[in-house]
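Only one protein chain is missing from this complex, and each of the others stays in its spot.
Each chain gets a letter, A and B, in the order it is written, and its residues are counted from 1.
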Amino acid sequence: MPVTSYLALGAILFSIGLYGVLTKRNAVIVLFSIELMLNAANLNLVAFSKFGLHPSQVGQVFSLFSITVAAAEAAIGIAILFALYRNRGTVEADRMNSLKG
Amino acid sequence: MEKVLLDYDWTVMAPEIIIAAAAALLSLADLFLRENTDRRFFSWFSLAAVIAAIFFTVSRFGQQPYEILGDTYRVDDFALAFKTAVLSGVGLVFLLSAWGVRQEEIRFRGEYDYLLLAAALGAMIMTSSADLITLFVGLELLSISSYILAGIHRERYASNEAAWKYVVQGGVASAFILYGMSFVYGLTGSTNLYTIQQRLVEAYQTGYDAFVLLSLFLMLLGFGFKIASAPFHMWVPDVYQGAPTPVTSFLAVVSKTAAFALVLRIVLVGYIFLYQMQIWQQVVEPVLLVLAGLSMVIGNTAALHQTDTKRLLAYSSVAHAGYLLVPLSTLGAVLFESTFYYLIAYLVMTMGAFTVAALLEREAGHGNISGFAGLSRRSPGTAAAMTVFLLSLAGIPVTAGFFGKFYILMNALSTQHFWIAGIMVGTTVISYYYYFGIIRQMYFRPPASKDRMRVPMVPALLLVIGILGTVGLGVVPEWAVHWIGDLQWMSALTPLNAGPPGP
Partner (left out) sequence: MRCTDIYIHPSLLGQGLMVRISFDGVTGMEYWANYSMTAIFFLLGLALPAAAFTVGRWLRPHHPSAAKIITYESGVDPFGDSRVQFHVRYYLFALLFVIFDVETVFLYPWAVAYDTLRQDVGLFVLVEMLIFVLFLFIGLIYAWKKKVLEWK
């Protein structure tokens, strides 16, 4: 069944993304990893719109919306990172530790 | 015949249209006004828009439910009630902002207001849609606006860091939700929740049971982040502390209410069949109850040794998310009623507490709990108000918080979940310690300065609203309970468009 390979690829991408978010210190790579996770979901949606239990166009429409949302989220993420860089001069995530209690 | 765009009565969307138009108008006004013009009236303008939206929302109560474009937008009592709560919260936040957000501190004062309106719009969409695409877009509109709002203090490093942590963890949560939704779509071929309701059962019975549960748990993982429950609460204290105080109050009150509306709608409409098949009781309920219990324990114990007011309130918010999860997991008879009552009670008491926190932060220049020292001598009224809010947060009788907790506790006991009721009572007792710690600071510690603290009109008004709400809901809860009980909550669970389900 072809959908299995798409799902497997999606799951692999999602796991790589999650791994990246949890372990990478460079903030830009963390943002990339989130993109990977979102795109894994998009891949699922598009695969299901052809090979799902009830194939339909809606999945592709959903993926268009989520692509837009992901672009906005990445833009905001980079903008915030830029503000951080200006104030602190680093993009290393583990040096962002001023807030604790 | 299929209905097309103009066959619908679009006036039911008046609240959303008002908020969107106000946001667009303010963004243009902000660009064309001179840079040094005071933008404080933006908050008043937004408040007026929010009040108009509340008026149109409330006037729909009691009418027949209505849907637009295959349930992508629907007005039922569930949507109206949660939308009223969300809008009231937003209105109070604007009131707080009109006084507490200064242009000399935040350069983008104008942007602050219309981003808040955009976030409110996202929250409103989350309360009144029954389509996965629309719900996801609404959720992201709220989240993305909140990311910017948390970091709007661009020159302050703490604010940047809060925004960064929020955007990363929020992004991961969104990815989990979307990934879960993609499986729902794969099993049902639809994004309409009511079509999903029918087809998920079929999928479950034809051997895709693992995927049905996988989709539910992936989404719940993401929702856990959004409602700030443990163990997905890591962002909460940092973001609450680093964000400007009015934004923090928005995150605590409005985001939480909207997120609960979204969770209730998706989980109850889509997965209620698990309850009839006894799977909910065996698989889902234990997981949710463990999350709820963890939230109560972690939230209340971590709050014990906090020295920052907003951080303390953040952990208290985690604990409250735990209490709020109990009705959802046990699915008692008064599930909607007790959740909604608690959310309203949480709204008034938390807004009041954050108002006092904002007042003291401005007065003392820092957010440490020591700012409360001797408040009873510097401003007896403020101290008394804060005492009421804290007693309510702690769940002492004759306050809104007590009855809310009582309601949820009854729900848990009536469905024979004694251990979670025990945890609830136990952690509530623990929470007395840190709530009373603040009261002790206010009444038994010497003040840092002898000057009386002036409380300006606007925060004073907020405190009065908070006290009226907290005490009112606590002394005569039956009014609110009757009103809430008369609402047609179950209408949220049934589709409106007759005929065969669309694709």
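Quick notes on this structure:
Operating definition for what follows: a contact is a pair of C-beta atoms (placed from the backbone, for glycine too) under 8 Å apart; a residue touches a chain by one contact, two chains touch by 3 or more.
Quick caveat, the model's predicted, so the values are computed rather than measured.
The chain that is not drawn here is touched, among residues A:Ala11, A:Ile29, A:Leu53 or A:Ala72, by A:Ala72.
Screening B:Leu28, B:Val425 or B:Val476 for touch with the missing chain picks out B:Leu28. Counting the whole complex, the residues of chain B in touch with the unshown chain are 4-6, 24, 27-28, 31-32.
Mapped onto chain A, contacts with the missing chain fall at residues 1-2, 61, 64, 67-68, 71-72, 74-75, 78-79, 82.
In this text, only the chains that are shown with their structure count from here on.
Chain A and chain B have centres, each the mean of its CA atoms, that are 25 Å apart. In the complex of the two chains, the chain B residues touching chain A come out as 132-133, 136-137, 140, 144, 147-148, 151, 154-158, 160-165, 167-168, 171-172, 174-176, 178-179, 181-183, 185-191, 199, 203, 208, 237-238, 241-242, 305-308, 311, 503. Those residues of chain A that touch chain B in the complex are listed here as 3, 10, 14, 17-18, 21, 27, 30-31, 34, 37-38, 40-42, 44-45, 47-49, 52-59, 61-62, 65-66, 69, 72-73, 76-77, 79-81, 83-84, 87-88, 93, 96, 98-101.
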